[in-house]
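Sharing a structure with you now.
Missing here: one protein chain of the complex. Every other protein chain is in place.
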Amino acid sequence: MIKRVRWGLWLLVVLALTLFALFAIQLSRPKDNFVHSGMIGKPIPEFALKPAVDDRPGLSSADLAQGEPHLLNIFASWCVPCAAEAPQLAELEAQGANIVSVAIRDRPEDVRAFLDMYGNPYSRIGADDLSEVQFAIGSSGVPETFVVDGKGVIQYQHIGDIREDDVPMLLEKLKGAGQ
Amino acid sequence: MIAEIGLAALWLAFALALLQLAAGVMAVNNPDTPLAALVRPVASVQAVLCALAFGALLLLFARTDLSVSLVAANSHSAKPLIFKLAGAWGNHEGSMLLWVTVMAIAGGLIAIIERRLPERTMIATLSAQAFVGLGFYAFLLFSSNPFERLPQPVPEGMGLNPLLQDIGLAFHPPTLYFGYVGLSVAFSFAVGALITRQVTPDFARVMRPWILGAWIFLTLGITAGSYWAYYELGWGGWWFWDPVENASLMPWLAATALLHSVSVLASRDALRTWTIMLGVVAFSMSMIGTFLVRSGILTSVHAFAVDPERGSFILALLAIYIGGALVLFALRANTVAEGQRFSIVSREGALVVNNVALSAILGIVLLGTLYPLFTEAFGVKVSVGPPYFNPVSAIFVVPMLVVLCVGPLLRWRHDSMKRIRPSLITVGLAVLAALAAALIIGGTDLLPFIGILLSAGVAVGSLLPLRGRSLRRLPLAVWGMVVAHFGIAVALFGMAADSAFTQEELVAAQIGQSTTVGPWSVTLDDVEPIAGPNWTALEGRLLVSYKGGALYELDPQSRNFWTPFQQTSESALLTRWNGQLYAVIGDDAGQGRWQLRLWWKPFVTWIWYGGVLIALGGFLSLIGRVAVDLRRRSAERRIAQRHEEAVS
């Protein structure tokens, strides 16, 4: 009986040490604050969005399954990092990426002003006023960029603004999706 | 100059703590050494020096000395004095200094007044206290120096966070620290008793006021924090099972268990090892809570300045103190002699049920809080929230409260259910009445339903110990118990009623439009812009009346702060004895309409009234215990005196 009790007490010590080890592990590595989409490897859900501005067509899921891979950029005119990634999107477009986009909770005139100021790398812009498409593809914020292959299957999700060093990686992913 | 004096005092206190530990360790092993006489005075001087350091920091904040880095980062010359002072502990470094100061003062107090325990146990306790203090001194001096000077004084301070300039928030954190520090004293006593293997009823009586004091502060801190979240966050929720809330709840659960087990030890000399273990666990929970809140490894709605380096330091302290204490406990627990036996139907038996249940609830809260962290280590994110905590903890809360209805009526050591049958019937009738009422009103979920029945049972059961006793001659400690237990019934009823009967009305109202929520009719009379010192707001004027009675005015605001840009809802509350009307004004909904959120929350305020009653019960009990101790002490002195006179 006494021996068993002592066993339990040492178990308590081991439990506490395990807990501290867990704390140490979590402290020592950067916290992953992103919520990753569960839709990677799945076909993009069906949707059809009206155009967000008058000089670009809207976006539907069918547009993404025409054989050509796309970058799908989730953005909004009210989002500061979206402006920060504009040069990188321009560079991606210059290198041959076909970029389509979804504008989240935005007014046409605000999108217009944003594009006039930072350039327009998009071939299509759908207006997602209720974040419906955002939810459907498992995106949890702006900006995010998805790689969608020619069959409309989501291959990759980039969370946050695109930095300069992300450009070659995204081109690589896009190339991979085209094969 | 003040900063330098403060820093010097802190270094001296650190050195004295080192001396206290060294002298104490030697004296414990060799009681005849003259060093033993050094421990108590050193502890008192250390307390004075530490208080001096904290006083220096208060002075720096009062004068807004902008050459000190901490003041420049957290204060502003235009703040009202009270918020300048509160700024001294409204940041990491200052709050740690406050913590260590309160701890040093507690140590000094014990050193000066406590004479009941064997001297060797006292020295071991004061050494443990010095050992814990050393870690915090080191933390301050080596990684969070509050007195650091800037190379160049700045023209104006940065900190004027408007949200933190709230009188409640200014005093909320110190309340919790007092609780944590009280538990650190209990921890030191537990370690001291383990070292000398002297776990006696006297030891429990010495430890009890510290536990009671800590528990009162923790109860008040949690109650106030919950009310703050309720009115400030603007959605009418009062408990979210958020990690930071759980971090404050866990030490409270452990302290509550400890409070009850220490009573058994003091009155009946039973549950010796269990009480020691709870003493270790309660302080561990305070440390783990502090770690979780400050290291930022958990995501929480309550914003805190977080820093992984500080996290590592606290973690190291955790490992040393908690790990060390548990190892000591495992080595020594079997050598502490088993206490008195008792049967299940007895006061002790009921208190064991209380202790087992509280420990299990503590385990569940700890598990649910840390589990997301655990899965994250393997790259999986999960969330654990109310749908888990409520039902799972209810498995233990329900039997605990059932036992609470009758436990205080039982006699120590051995009793029979037959003897308390009339009381059982009274409690049963109360529950039946509540059942009938709940069935007539209807429409509640299972948990609130059980909550209402139990609150009726506990309310009646908690008052039964008063029956047949002279209320005037009843000891204060018994009054304390009755009030605290009744407070639990009150709080429980508030919680159950709020989740069962809250009525919500969301409406986009035009000026002049009326709506109803529960028994209230609400008219949006006007909306106008107003400006504050660093915000603009839309203020709605609502005219409300309860069941067609008198008109009252409510003025909820939607505030926009501009540095940094932040939108907050200032809810407006109208309190009646039977609940609160909670009104929030939101955005312009277009076409001249305004978004209103209205709730009628029956009996919601009882949650916090209950919390205050619980703390009040603890306070009565504390006064009663201390008064009895003082009386006993002076009686002993008189006897000793008479004895001396007789001899001479």
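Residue numbering begins at 1 within each chain, and the chains themselves are lettered A and B in the order written.
As a working rule, a residue touches a chain if its C-beta (ideal position, glycine included) is under 8 Å from a C-beta of that chain, and two chains touch if they have at least 3 such contacts.
By our rule, contacts and distances are computed from a predicted model.
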### Query
For the chain omitted from this view, which of "NitT/TauT family transport system substrate-binding protein", "ATP phosphoribosyltransferase", "Cytochrome c-type biogenesis protein" or "Metalloprotease TldD" is its UniProt protein name?
"Cytochrome c-type biogenesis protein"
### Task
Return the single residue from B:234, B:279, B:579 or B:617 that touches the missing chain.
B:234
### Query
Of B:135, B:311, B:349 or B:448, which residue touches the hidden chain?
B:349
### Query
Just one of A:77, A:120 or A:145 touches the chain that is missing; which is it?
A:77
## Note on the structure
Among the options B:371, B:412, B:552 or B:609, the absent chain makes contact with B:371
### Task
Spell out the interface residues on subunit B facing the chain that's missing from view.
233-235, 237, 240, 242-243, 299-301, 303, 343-344, 349, 352-353, 356-357, 359-360, 363-364, 367-368, 371, 375, 378, 380-388, 392, 395-396, 504-506, 508, 560, 565, 567, 569, 586-587, 589-590, 595, 597
## Note on the structure
subunit A positions in touch with the non-displayed chain are 35-39, 76-78, 80-81, 83-84, 105-107, 110, 113-114, 117, 129-132, 134-138, 140-141, 163
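Keep in mind that, in the parts below, only the chains that are shown with their structure count from here on.
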### Message
Could you work out how far the Cα centre of subunit A sits from that of subunit B, in whole Å?
### Response
42
### Query
Can you list the subunit A residues touching subunit B in their complex?
2, 5-6, 9-10, 12-13, 16-17, 19-20, 22-27, 31-33, 35
### Message
Which residues of subunit B touch subunit A once you look at their complex with the stated criterion?
### Response
284, 291, 295-297, 299, 308, 311-312, 315, 318-319, 322-323, 326-327, 329-330, 333-334, 370, 373-374, 376-377, 381
